[in-house]
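Removed: one protein chain of the complex. Kept in place: all other protein chains.
So, subunit A:
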Amino acid sequence: MEERIGELYVELGTLKQKIQELIEENQRLEQETERLRAAAKDLPLAQGSEGLDNLNRIYQEGFHICNVKYGSLRTEGECLFCLSFLHK
């Protein structure tokens, strides 16, 4: 009987340790997903606005960014196609 209690006690000890390990791992994984999710959320956003900023800058520098006249020099005023694209 005493032996049995001792075995159960040890088992309980290892279970406790296991639970702790699992909790710790879970927390770590949760943090990891959180971090990745945040990074994933930031990533396309950052890229998108950067792309649009780039196009905006290219347009301001005097080049067409629309599909009709892409890349050619803008010599005479604002382009309807480019504006509709930039303010979409």
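What we mean here is this: a residue touches a chain if its C-beta (ideal position, glycine included) is under 8 Å from a C-beta of that chain, and two chains touch if they have at least 3 such contacts; residues count from 1.
Heads up, the rule we're going with is that contacts and distances are computed from a predicted model.
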| item | value |
| --- | --- |
| Chain left out of the displayed complex - its UniProt protein name, from "Competence protein ComFC", "SpoIIE family protein phosphatase", "Beta sliding clamp" or "SGNH/GDSL hydrolase family protein" | "Beta sliding clamp" |
| Hidden partner interface residues of subunit A, rising order | 66-69, 72, 76-81, 83-84, 87 |
